[in-house]
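Removed: one protein chain of the complex. Kept in place: all other protein chains.
First chain written, first letter: the chains are A and B, and each begins at residue 1.
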Amino acid sequence: GDGRMGVVYNGDDWNFSSRIRVSFTASGTTDGGLEFGGSVRADQAIAATRGTSASVYISGAFGKLSMGDVVGAPEALFGDFYEVGYTDLSSAGGSNDIGYLTADNGGNVDCTSVGPGISACANSGPNLLYTGTFGAFSVAASMSDGKLNGATIGGLGVPVAVGNSTVATLTTETSVTQEYAIAGAYTFGNYTVGMGYEYSNGRNQLSGTDMDVDMISLAGVGQFGNTSVKAVIAHRGQDADVDWYGIGASSVFGATTVGGYIQYAEDNNANTDVTWYGLGAEYDLGGGASIKGGIADSDVSGSDAVADLGVKFSF
Amino acid sequence: GDGRMGVVYNGDDWNFSSRIRVSFTASGTTDGGLEFGGSVRADQAIAATRGTSASVYISGAFGKLSMGDVVGAPEALFGDFYEVGYTDLSSAGGSNDIGYLTADNGGNVDCTSVGPGISACANSGPNLLYTGTFGAFSVAASMSDGKLNGATIGGLGVPVAVGNSTVATLTTETSVTQEYAIAGAYTFGNYTVGMGYEYSNGRNQLSGTDMDVDMISLAGVGQFGNTSVKAVIAHRGQDADVDWYGIGASSVFGATTVGGYIQYAEDNNANTDVTWYGLGAEYDLGGGASIKGGIADSDVSGSDAVADLGVKFSF
Partner (left out) sequence: GDGRMGVVYNGDDWNFSSRIRVSFTASGTTDGGLEFGGSVRADQAIAATRGTSASVYISGAFGKLSMGDVVGAPEALFGDFYEVGYTDLSSAGGSNDIGYLTADNGGNVDCTSVGPGISACANSGPNLLYTGTFGAFSVAASMSDGKLNGATIGGLGVPVAVGNSTVATLTTETSVTQEYAIAGAYTFGNYTVGMGYEYSNGRNQLSGTDMDVDMISLAGVGQFGNTSVKAVIAHRGQDADVDWYGIGASSVFGATTVGGYIQYAEDNNANTDVTWYGLGAEYDLGGGASIKGGIADSDVSGSDAVADLGVKFSF
């Protein structure tokens, strides 16, 4: 498991922030030599019974097949940028996450307010992810099953029951959200380059209208001495028209690590753009504890910089 | 714990379905030699603090006394039929469950809709189950305490708080749901025969009206070489008038197991009847993994056959 405690500046005030989480990892091997297993945190336990949190896998010479709340194919190969701050500071609006189009969220769609403060979402259910490495080449493919999977209360990932354990039928318009993605990468020495393509249709939780969006992304990762650098260029097309660039780096000096990222996105339809960045440092105290802090900001008018400083534990 | 991943045909489309669950089992022995313990899954943790999921027990020469989300007395002795498919395919309408009248559900009663997609239920709370074996005879008795135990959000089994941790008082009509059941079985060689009687009053979550229902069931189980056969005949009486028959079997051939069931119920008041069946097979991969699939269907007009195929893990 893991824990953390410290203070967070939310742009207006300093607040305490702490948490503790317990993790379980399980694995086994079949008589034929296939490996299988999964992992789940205690706080994900309810949604994990439906495959909208946590995941299971089976792997062998063919690669690894995972199902559940898996990341999309490009994220499986390229990951995100260095996480800034002990709480990741995503409350700044942006974050260290790279804005992949698919997966990584359990697939909530068609959210409907069912009262003040409560909304119900449909969920596209567990996603499937394949990853494989063949010499210098890595490949990944992912997809959702594109079907609504019962209404959930958004934050809980748990089916809402009407009466005695019957999943509710919300009177939301029917939509079929289908997601799929493929990605490939080539590694030579300390350098990796790769490309990903993602497609999503029917993702209407924001606009309320059906739309088709695809996204192509190019990524490069390099290790230069103590420093790791990652850069990604992407474009969202079809019903969207967004250009997006991001670069991040981290350096290790003994017990100290510093890192950061800067990202830029331009919506050519809306004629708007936004830049956001994060910068952080951590010091390893040994035994699984570290001090970590960071600052993040964006040029969105009306938003303020956020910062945090705290202790992280790994059990 | 356990996990599973695969595909399910819901009568209309194929969907991904996966899950992972973590289980905890605890036990101890008193100085006087009584054994005690319990088991709970992480996803049941909240409801388990109220006894509406999971259970605890104390056992000794007198037998075993369990409290919580226990099965009723007949189910404790006769069980259900062979589980078909890697997801049990209960979405077909019917399932491998034998339609016992009492217990086995935490006792949700008097469910009331509190908004689209959300309902609140009262819950009869933890049930009590006694089982004992004396030579060739097995006996079981179970009961609910028959009192409403606070409103819950149906799917969560968790009390809903108004204000600061106070359980809500829903303006549902007061009802007193009382359940009790007794069962006995006699085993000779590879054969077991038994009988159960169950009684429930006030179970009005479906009709909205108070009703008394009792159920008498006769069960026979036999082991013939590699094949196990189970048959149950039952009648629901008092305010209900339902005849019900079911038979199931499973056979083991090395690493392969095949099994199935067919059930028939006739409602003499409504003058309707329904037949449903399931058929499945599994292949043990060793190490705790198996491939399992099945098909289930009913003769309800407008319903389609459902099927699944997937991998099951046991950790």
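Definition applied: a contact is a pair of C-beta atoms (placed from the backbone, for glycine too) under 8 Å apart; a residue touches a chain by one contact, two chains touch by 3 or more.
In this text the structure is predicted, and so the values were computed from the model without any measurement.
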item	value
Residue of B:Pro126, B:Gly248, B:Gly280 or B:Gly293 touching the missing chain in the full complex	B:Pro126
Of A:Gly189, A:Gly225, A:Gly287 or A:Gly302, the one touching the omitted chain in the full complex	A:Gly287
Contacting the left-out chain in the complete assembly, out of B:Arg50, B:Lys230, B:Lys292 or B:Lys312	B:Arg50
Interface with the unshown chain - residue positions in chain A	1, 3-5, 10, 13-22, 41-43, 45, 105, 108, 111, 113, 115-119, 121, 153-156, 205-206, 285-289, 311, 313-315
Absent-chain interface as seen on chain B, which is shown	24, 26-32, 34, 36-40, 42, 45-46, 48-51, 54-58, 65, 67-68, 112, 114-115, 118, 120, 125-128, 144-145, 147, 149, 151, 153, 156, 158-165, 167-168, 170-171
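Basically, only the chains that are shown with their structure count from here on.
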item	value
Centre distance in Å when chain A and chain B are each reduced to the mean of their C-alpha atoms	37
